[in-house]
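Every protein chain of the complex appears in place save one, which is left out.
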Amino acid sequence: MEIVEKAKMPVVAPLDQSVMARIRRIPTAYIALWVIALICVVALLSFMGFSLCQYSFDQTSSDFLAGPSGQHWMGTDELGRDLFSRIVYGARLSIAIGLTTAAVAFVIGTLYGALSGYLGGKVDTFMMRGVDIAYSLPDLLVMILIGVLLGRGTIGILIALGLVSWMGTARLVRAQFLQLKNEEFIEAARAQGQSGWNIVFKHLLPNALGPIIVALTFTVPSAILSESTLSFIGLGLSPPACSWGTLASDGWRSLRAHPHLIFFPSLFIFITVLSFNFLGDGLRDALDPRTRLGKKSR
Amino acid sequence: MRNIGDHRFLISEFAKRLGHCFLAVLLLISVLSLSACIRPRSRFEPGVLRVNLGTEPPGLDWHTATDSTSFDVVSNLMVGLTQYTNKLTCAPSCAKNWEVLDGGKRYLFHLRDDLRWTDGKPVTAYDFEYAWKRLLNPVTAAQYAFFLYDVVGAREYNTGKLKSAETLGIKALDAHTFEIRLRKPATYFIYLTAFCVSFPMRKDVVEKWGDRWTEPEHFVTNGPFKLTKWQHEYKMELAANEGYFDSVPQVKLIKMFMVPEASTAFALYENDELDFIDNRSFATPDVERYRNSPEYKNFPLLRANYLAFNVTKKPFTDVRIRKAVAMAIDRSIFPRILRRGERPATSWIPPALPGYSPDSGLKFDPVAARALLAEAGYPGGKGLPKPELLYPNRDDVRLTVEATQDQLKRNLGMEIELVNQEWKVYLATVRKDAPPMFRNSWGADFPDPETFMNLFTKDCGNNDTKWSDPRYDALIEAAQGELNAAKRADLYRQADVMLCREAVPIVPTFLATQNIMVKPWVTGIAINPLDLQFFKDVVVDDSQNSQTKYGAR
Partner (left out) sequence: MFALIVKRILLAIPVLLVVASLTFVLVRIVPGGPFDADKNLPPEIIANLNAKYHLDKPVPEQYLLYLGRLAQGDLGVSYKYVNRTVNDILADAFPVSLQLGTISLTLAVLIGVPLGAIAAVCRGRKEDVIAMFLSTLGISVPGFVIGATLIFVFAIKLRVLPVGLWESPWHVVLPAVTLAFSPAAYLARLTRASVLEIVEKDWVRTARSKGLSQWNTVLKHILRNSLIPVVTVLGPLTAIVITGSFVVEYIYAIPGMGRFFITAVMNRDYDLILGTTLVFAVLLIIANTFVDLAYQFLDPRMRIED
């Protein structure tokens, strides 16, 4: 337990007021934070059953494939369903998919990579071969299998995407650790007789956090996109449930005949990804101990 | 201060260099693209037909192939004893005529004597005998061997119970006479002699080259075209066979591309890189944009889509609920959402075949449907369990099941859960333990009601509804052996009523269509309801001065 406490310390520490203050000073990151918050709130509200628009996401009408109008802000699909309400509904799945996958990738990847990079030697070689193996197994096959074993639907897809996306983070963390562990301040910590856990979580991890966070802001969008690729090859969510990914993959053939079907889902994916990127940049600056120290000392 | 100034300068210098580098790359790309403009293009080449197969034919050995892509190619490379006319009757081909003897249990085919293989050797009855016996040989492991199971000894030989092929009812009496003996009369048998699996085969070629005998350098065929090039998973080239006994095709070369994505294939057609496309190259939105084009045509197919129940699973153990579902679906929704001219269907036998009657099935009647559901104990759908509807994940199928879900909810108050599975998983699930409802389709193998009706007999391996009825089986068996066409049609009609009006293990939904687009310089493309495409009568010609007629774009 004590270890966990210690482990949490440095990660939590930077999230104090100075971080928020710094983020507030970076307009792109600040706006991004609000956009993400807004999307999350919408997703949460729709999840809790608040109806945010006048149509339900699976309500059909005879108004097939109508373009955007006052009545249907973003038009309707092949079954006459309102695209705006489908996008609102899709937000929760897309956001859930993105965040869960990133969380899984962060936890598994960081632990695995940190262990491998810090311990080094034979353990490192062995663990990296494990990553090689995990990398080499076809994602598609793993996802079909998990889909079958856990039943189709959202949970299966969440777990499947999480399981195929931690390897990148692991490799990155390990590389950072290999690079950092020979630096002077680590030597110093070691000379002071600090414990391995201390060195890993208090010194190595906070210094490696920048690239990890940048990588994580990538995992969120790439998970949203992977899910759309899954739909593209016919392994996506069960209708009428939909996410931005399934909406995009259902609509892309209509690029010329009904561009609204592909434009709006893509637009929302784009806005979300853009926000995560800007937020990631902001966080990176705010969390980086070096830049922070530099700021304070000035 | 000085540092900062330097800093700015350095950075802008750095940025400038990188910027130049970046611009150079962009420039290179645009130059590449622009120079591509200079490529001269002609809209077509006279005598060359470019089509899209969609996927690689899994194999051209017509004993081991089972899919329509392979058969589309084989149908143009080979001819059998008979061949289909576009009205789907069997016309003489290799056989100049035939006799039906012993009350329909013995067939005697008389072959033409001017038949030649592409290597110049004559086509004989022995080639047919070899081919049919090879098809049934367990070592060949032919998936479609069961098509010949009506032949004496065929099933036993194919399943290894009979060791020797000597006693099979397949015999070449001489080089030009081929005799077949059947277990029982089967009126549809003649259709099988036009089907790919029954084409002749050259023993010497097959045995010499083994598994590679269908590669262009070894392949020996007897049809209007011959295979000259096969770039796997990309392109096939078929050249006219100058030695073909019938009229030599006017098209000198067919290029068959394998473009899997419909919208890409469609764009290729728009850019004059394909001359003819069909469903494989149509994404639904494209059909819509070209519906009024003179290049667009639409043909009915013998492919029926249906909703099936597993009659052993609640709530569909109750026939009233099955009937209610059948009456609660307004089939006119399907052509409106699929937009390919689909024809709504309520009976299992399609209109083009004997035995069809518009009154065999249950019509759309939401009031009666709700009454039936109430009678079954679920007024307004209250208390009804939420059954699963399983379907394979494909764009058009997804739309149809979503529409079905919506119809049942609206007209019956019945909620169903849609479950999609990847194709193979779907097949395995349906075979092993079908869910309460699943969506399926069936394409005719030959133009006879038998190919549809046989599906729901007790012993049919494709009957996944778990429904069977000895009376139905007896009707089908009687129809199989009935030689009088009118009586036979009536037997099938009775069975159809039993299937679609009384027991309702399935709900027919609609019949698929073939949508094609043909460039104005191509004539003679014929589509028949079995979806077999013959290119031997096609003409690709610029004799009418393409420049003025088609204009330059």
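Order of writing sets the chain letters: A and B. Residues in each chain are counted from 1.
Criterion: contacts are C-beta pairs under 8 Å (C-beta built on N, C-alpha and C of every residue); 3 or more make two chains touch, one makes a residue touch a chain.
Everything numeric in this text was worked out from a predicted model, so none of it was measured.
Undergrad: Per the definition of touch given earlier, which of B:97, B:159, B:332 or B:484 contacts the omitted chain?
TA: From the options B:97, B:159, B:332 or B:484, the contact with the absent chain belongs to B:159.
Undergrad: Looking at A:33, A:102, A:248 or A:286, which makes contact with the chain not pictured?
TA: A:248
Undergrad: Would you mind spotting which of B:91, B:141 or B:474 touches the chain that isn't drawn?
TA: B:141
Undergrad: Given the full complex, what residues of chain A touch the hidden partner chain?
TA: 28, 120-122, 124-125, 128-129, 132-133, 135-142, 144-145, 148, 168, 171-172, 175, 178-179, 182, 210-211, 214, 218, 221-222, 225, 228-229, 232-233, 245, 248-249, 252-253, 255-256, 262, 266, 269-270, 272-274, 277-278, 281, 284, 290-291, 294
Undergrad: Footprint of the hidden chain on chain B, which residues?
TA: 3, 6-7, 9-11, 13-15, 18-19, 21-22, 25, 29, 32-34, 36-37, 39, 55-56, 58-59, 61, 64-66, 138-143, 145-146, 155, 158-160, 211-212, 214, 231-234, 257-261, 263-265, 267-268, 270-271, 273, 422-429, 431, 443, 461-462
Basically, only the chains that are shown with their structure count from here on.
Undergrad: Which residues, counting only chain B, touch chain A once they are in their complex?
TA: 262-263, 283-286, 288-289, 336-337, 393-395, 398-399, 401-403, 405-406, 418-423, 425
Undergrad: Touching chain B in the complex: which residues of chain A?
TA: Going through chain A, the ones touching chain B are 58, 60, 64, 78-79, 144, 147-148, 152, 234-236, 238-240, 250, 253-258.
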